[in-house]
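Pasting in a structure now, in structure tokens, and then I'll have a few things to ask.
Removed from the display is one protein chain of the complex; every other protein chain stays in position.
The first chain written gets the first letter, and so on, giving A and B; residue counts start at 1 in each chain.
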Amino acid sequence: MMLQMTLRRIWVGVATMFVVSVIVFIMTSILPGDVAQIVLGQSATPETLAALRAELGLDMPAYLRYLEWLGDMLTGDLGTSKAGGAAISDLIGGRFGNTMVLAGLVAGISIPISILLGLWAAMHPGSWLDRTVTFGTLATISVPEFFVATLMVLILAVNLQWLPSTALLRDEMTFFELLGGLAMPIITLVIVVSAQMIRMTRAGILNVMNSPYIEMAILKGIPRGRIILRHALFNAIGPIVNVIALNLAYLVSGVVIVETIFSYPGLAKLMIDGVQTRDLPLVQACAMIFCGAYVILILIADIGSIVSNPRLRHPK
Amino acid sequence: MKDKVSPECKSDELNFFDLSPSDKCLVEKTIQGGFSRRDVLKLMMVTGVSLVTAQNLLFTGQQALAAMPKKGGSVRMAANLHGPDDQLDPPRFTSTIDYVRGRAVYNSLVQHNNDLTTRGELAETIEPNADASEWTLKLRKGVVFHDGTPFTADDVIYSMNRHMGDDSTSVVKSVLASIQEWKKVNSHEVKCVLNTSNSDLPTLLGLYQTKIVKNGTTGDGIGTGPFVLDSFEPGVKSVHSRNENYWREGANLDLIEITAITDPVARVNALIAGDVQLINQVAPSAFRQIEEADNVTLLSTPAAVQLGICVLKNAEPGMNDDFVKGLQYIQDRERVVKRILKGKGTVANDTPISIAHGPDFCSELPQREFDPDKAKFHFEKSGYSSAELYVAPVASGIEEVCLLAQANCAKIGFDLQLKKVPTDGYWGAVWMREPINVVTWNMRPTAQSQMAIQFGPGAEWNDTYWNNERMGVLLQAVLSEIDPAKRHEMMCEMQTLIHNGSGMVIPAFTNINDGIAANIMGMPTVPLGALGALEWPEFIWLS
Partner (left out) sequence: MNEPEKQNVEAGQEVLDKLDKFDELPDAPPKRKLKLSWTGKIATMIVVFWMVIAIIGPFIAPFHEMDMDGDDSFLNAHSNEYGTFYLGTDYLGRDTFSRVIWGARMTIGISLAATFLAYVIGITLGIAAAVKGGWVDMAVSRVNDAILALPSIMLGLIAIAAFGSSIPILVIIAGIIYASSVFRIARALGLDIMVQDFVEAAKVRGEGLWWIIKSEVLPNAAMPLATDFGLRLVFVVLFISSLSFLGLGVQPPQADWGSMVRENLAGLTYNSWAAVWPAFAIASFTIAINLIVDDISAKSGGSLAKKMV
């Protein structure tokens, strides 16, 4: 049953990736200028533009270029960057690892913290503790990332000189060196993503606490802690897993500001660079990775919500 | 450096500075190596120098050591931009990060000095014929590429031909359009045939893009330059180590790493935190931060980098001379320099030539002052009461210049609307297309080339579409004029023409503002681009 659903989901995922590639194609083709114009910039002349367009195959109609890309993609060839000429698999290779390392470290720290704080707050709704958590998460969530990041660089790197201001990586680094080198982006991102997860955990559990069966449990005199851990948490897992999945997807694809400020070579910045240079194969490759990650995460989230709501297992 | 030598040192005696690099090195090593003075003197006399000379050598050697480049160490430079389009192929270089990599890995035929004169680099000598229409270049012998291949005339011809021809995608193709042909004379001599006389040819051979690559290659990072490419990841970083077989004395640093931090605030913070040692494009709002920190220096090089507003003369409203005049008079130039550029700039007179161009600058031309009344008069006469100005942050300070103009326009009842657009796509979609837009130009080495590129009738990048016949005549004539007085007169006439007739509004020139760690010594200051036109990799050392 679960397997059947998973298979169906994978098919849906492939469909989503196709839709993404079409959307990306359409969007990048409405952008002003093409890769030749961007690469030559202020120095472009009609002759050099024409020569470069011919060299890059930009004189082909757009839909043909898309089909060519699609064909290559299906055979596992990501192509070469139009802007720089490097193989896209080379451009992406190291950055994919970087992105996964950062996302993994941030997730490993923020998810346990968030669920614990969320649970804690939900166990004592309306208390001072709850209010502090609520207020604290709202405060951190509502300040722009670049403000948090810059403030931390000024304090921790420039004034106190405790941590490096940028995440400049070297090839051979031990795990702890890596952790030290990445401390700033990790702290920034943990602050940014935890707030929402804490709030959703708290809200999700409080929401379940209002259901009749919990009321029944309370009336039966089951201890509060046990109600939350055994009944409420299990039933609230759907929305919690959902928000975790969305935040993980954000950590993979959306951390462009953190990557920029800390000069961390990850995928999010690469895609923005790709858009800014109109480098379609590069943008498409990033889009496929992001979409793939999203599809997998959402699949996990959906399995979570199905597990927590038995009715969804037998849709009518 | 000779000034520092003590008077005891007679000029006819051999002293430290007259030694060959390898001997200098020997003396230095001897001094540093902890030998006693007597040991050293003995050693020297055994090798056949007189006692006086030996003493002299030792003395001047010690004196000079403090100012002598020190070998070793590494630096990291963070440029303002990088991305997947980073290049090692010189004809496609477009950004600071490409230029510096090119400077580290390759050599040019000609190199620029701090005062904008030139000296031979891979070309030992460059000799023009009588009318400067044919130039003979004698190439340096004994130079080898990083892979051991000797450097010859074929490499020069191949590299330079890549800027010519129909299928050339070189970004300097039109700049080098006056070159008709490269001819090989022998293995170490080439001729450059021009289709017109040009006494400024050497400056063209020292562009960022005219680097010499190995015959048949397209930028695989194998050059003759002071650093060997160890690794290169576009949009991430490149690492270079010293070329031990370099044909000159060679670089002082062991290792350089070139990367970028695109966020301006983060870039300055990284410099002050000591994570990087050189940065370019320091925004005016960060000057004080750098000046107040004691481990870094603000390197502000006066240059003719214009903050320009182009008003197209072939479209509304630029066709109307009064509109252009209005926009020129509303520029509060003093304030731009003082408040926006924080003093790191010079007032401009709506021409692209500045005092940095030396004697070719026309100081006689009366300065156009900020005059809201005149601006109001001209705007009213033009019949326009509003206009739309396209702005992209193409240079630091340009957006602020437009904001100031907007505020001042509002005070005289003129509605100057700003349309901010992204930098990507700006040059293709906005510049030279929208009726009013902003522009910046790197400083060109000569006043003639600066004006020709932007104001030559029919020039490729005549970005206000102001085509003036007289201008064309003068641009050509000035190239063969050798009488300084007449030359200046012609230069002045051209600047006056631009000042009065073109659609260009240039309120100010900004300095080139970079930040470097305070222990960096020997920093070149060529004003043609960021960080001494990126000449630093070969020459700097750490104290």
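Criterion: a contact is a pair of C-beta atoms (placed from the backbone, for glycine too) under 8 Å apart; a residue touches a chain by one contact, two chains touch by 3 or more.
These numbers come from a predicted model, not from an experiment.
Chemist: Of the chains that are displayed, which are in contact with the missing one across the whole complex?
Modeler: The chain that is not shown is in contact with A, B.
Chemist: Which listed residue, A:Leu178, A:Ala203 or A:Ile300, touches the chain dropped from view?
Modeler: A:Ala203
Chemist: Among A:Leu3, A:Ile30 or A:Leu160, which residue is in touch with the absent chain?
Modeler: The single option touching the absent chain is A:Ile30.
Chemist: For a quick check of understanding: of B:Glu399, B:Asp463 or B:Asp514, which residue touches the chain that isn't displayed?
Modeler: Selected residue, touching the omitted chain: B:Glu399.
Chemist: Could I get the residues of chain A that touch the absent chain, sorted low to high?
Modeler: Against the missing chain, chain A presents residues 12, 15-16, 19-20, 23-24, 27-28, 30-32, 124-127, 131, 134-135, 138-139, 141-147, 150-151, 154, 158, 196, 199, 203, 206-207, 209-210, 212, 214-215, 218, 224, 238, 242, 246, 249-250, 253-254, 256-257, 260, 268, 271-272, 275-276, 287, 290-291, 293-295, 298, 305, 309, 311-312, 315-316.
Chemist: Over the whole complex, note the residues of chain B touching the chain we left out.
Modeler: Given the touch definition above, chain B has residues 263-265, 268, 283, 285-286, 288-289, 339-340, 391, 393, 399-400, 402-404, 406-407, 410, 418-425 touching the missing chain.
The criterion applied here is as follows: only the chains that are shown with their structure count from here on.
Chemist: Please work out the Cα centroid separation of chain A and chain B, and write it as a whole number of Å.
Modeler: That gives a centre separation of 41 Å.
Chemist: Flag every residue of chain B that touches chain A in the complex, lowest number first.
Modeler: The contact residues of chain B facing chain A are 76, 78, 83-87, 89, 92, 94, 166-174, 233-237, 259-263, 265-266, 269-270, 272-276, 422, 424-425, 427-429, 431, 460-461.
Chemist: Where on chain A does chain B make contact in their complex?
Modeler: Result: residues 31-34, 37-45, 47-48, 51-52, 54-55, 81, 83-86, 90-91, 94-95, 146, 149-150, 153-154, 157-158, 161, 164-166, 168, 260-263, 265, 269-270, 273-279, 282 of chain A touch chain B.
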